[in-house]
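== chain A ==
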Amino acid sequence: MVEDLLTSSPGLVNFGIFFLLATVLLLVVLGFVTYGILAERKVMGFMQLRHGPNQVGGRWGLLQTVADVLKLLLKEDIIPKVADRPLFILAPVIAFAPSFMVLAAIPFTDKLQFADIGVGLLYYIAISGITTLGMVTGGWASNNKYALLGGARAAAQMISYEIPLVMSVLGIILLTGSLNLNDIVYAQQNGWYILLQPIAFIVFMIASVAELNRTPFDLPEGESELVAGYHVEYSGFRWAFFMLAEYVYLFAMAALTTVLFLGGWLPPLSVLDFIPGAVWFSLKFSVIVFILIWFRVTFPRFRADKLMEFGWKVLLPVALANVFLTALIKELFKLF
Partner candidate 1 sequence: MNLSYILTIMVFSPLLGILALAFIPKTNEKLIKLTGFLGTIPALLISLGAYAHYLAGKNLDDFSVRAEWIHFGGYKQMGEKFYSIYYELGIDGFSLLLVVLTAVVASLAAIASSMVKKEWKGYFMLFLLLQVGMLGVFTAQNLVLFFLFFELTLIPMFFLIGKWGYFEKEKAAYSFLIYNGLGSAVLLIVIMVLLTRTGTSNIALLEQLLTNPDAQLLRPISGDAKMGLLIALLVAFGIKLPIFPLHSWMLRVHVQAPPAIVMIHSGILLKIGAFGLIRFGMGIFPEQFKQLAFFIAVLGVVNLLYGAFLAFTQKDFKMVLAYSSISHMGIVLIGLAALNEAGIQGAIFQVISHGLISALLFFLVGVFYERLDTSLISNLGGLAKGMPVAAGLLLAGGMASLGLPGMSGFVSEFMAFLGLFKEMPVLAAIGCIGIIMTAAYLLRAILGITYGVPHREFTGVMDLKGTEYVPALTLLFLIVLIGVYPSVLSSPLHSALKSIMLGLGG
Partner candidate 2 sequence: MELLNLYQNNYLIVFVFLCLGILLPVVALFLGKLLRPYKPVEAKYTTYESGIEPFHDSRVQFNVRYYIFALMFVIFDVETVFLYPWAVAYEKLGIFALIEMAIFVLMLVLGLVYAWKKKVLRWI
């Protein structure tokens, strides 16, 4: 049915159907974010030998995040007098929309994928860059010193780590010969890229944490120095959308990591392929999310100067070296 839909001529009907499907995905993602936050808090509590949320929604605090969201919804909307009003309103939208757009290209299983774009990887990288713009806009529009500093830091950090991120996946592209995410998954039938490209994986993981603005790279909002960074002046739902964008990115990045390095929906051994791809995908996905949360609890925040130097002086050369190592090895294999 989906096949027919996709091959039919595009029109309003298609638009409607796609819209419904995308809304479903949106709800799923919102659900993920709701319980992702909860999970994060629970895991953090577990690791710090405390309970975490346990009041709202039973022992597990299952409705804690829901309550938080509702509270945000009821907060008074304040836009500072000196702020640049249009930009201030626009900034959360600019930050959020791309985070959702990138999901369109990610293949969750061989069936469950929205848009199969030929240059899916490039699409992801290109669209995700726009979010930075939202953050800088927010920081600028707030007309607050902390916000401005946070925005500027966000920009500097994200562009610095974008480079190693982009470079690290080059090894995978070299091996696959395609930018299509499906092709990349299929190319991992004989071995996940985490095994073939361990260096790339490490670089990618580090860079992605930085891109997500998560601890230990959460300098743009580092509450102890910048109060809350670029969104210091935001409140209520406007603020919520920055947060939402962050967590949707967590979702997307974890999914992308799964696709790129962990073989997506493919089972680790071909004998295990009686278990559906969706299960494999969510398993791997959960592991990545868990690792990211784990990072947050384990590492202290980086110093700003160390952060930038690490990105440019360590990650970038390593990523470049990895690319050429891969190319060289590939060439050597071809020769012999």
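The rule we apply is simple: a residue touches a chain if its C-beta (ideal position, glycine included) is under 8 Å from a C-beta of that chain, and two chains touch if they have at least 3 such contacts; residues count from 1.
For anyone wondering why these and not others, all candidates are chains of the complex that A comes from, given by their letters.
Just so it is clear, the structure is predicted and the values come from calculations on it, not from any experiment.
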{"item": "Touch-positive candidate for chain A in this complex, from 1 or 2", "value": "2"}
{"item": "Residues of chain A touching candidate 2 in the complex", "value": "5-10, 14-15, 18-19, 22-23, 26, 73-83, 92-93, 96-101, 103-105, 114-117, 122-123, 140, 142-148, 152, 155-156, 159-160, 162-163, 166-167, 170, 173-174, 177-179, 227, 232-233, 236-238, 240-241, 304-305, 307-309, 312-313, 316-317, 320, 323-324, 327-328, 330-331, 334"}
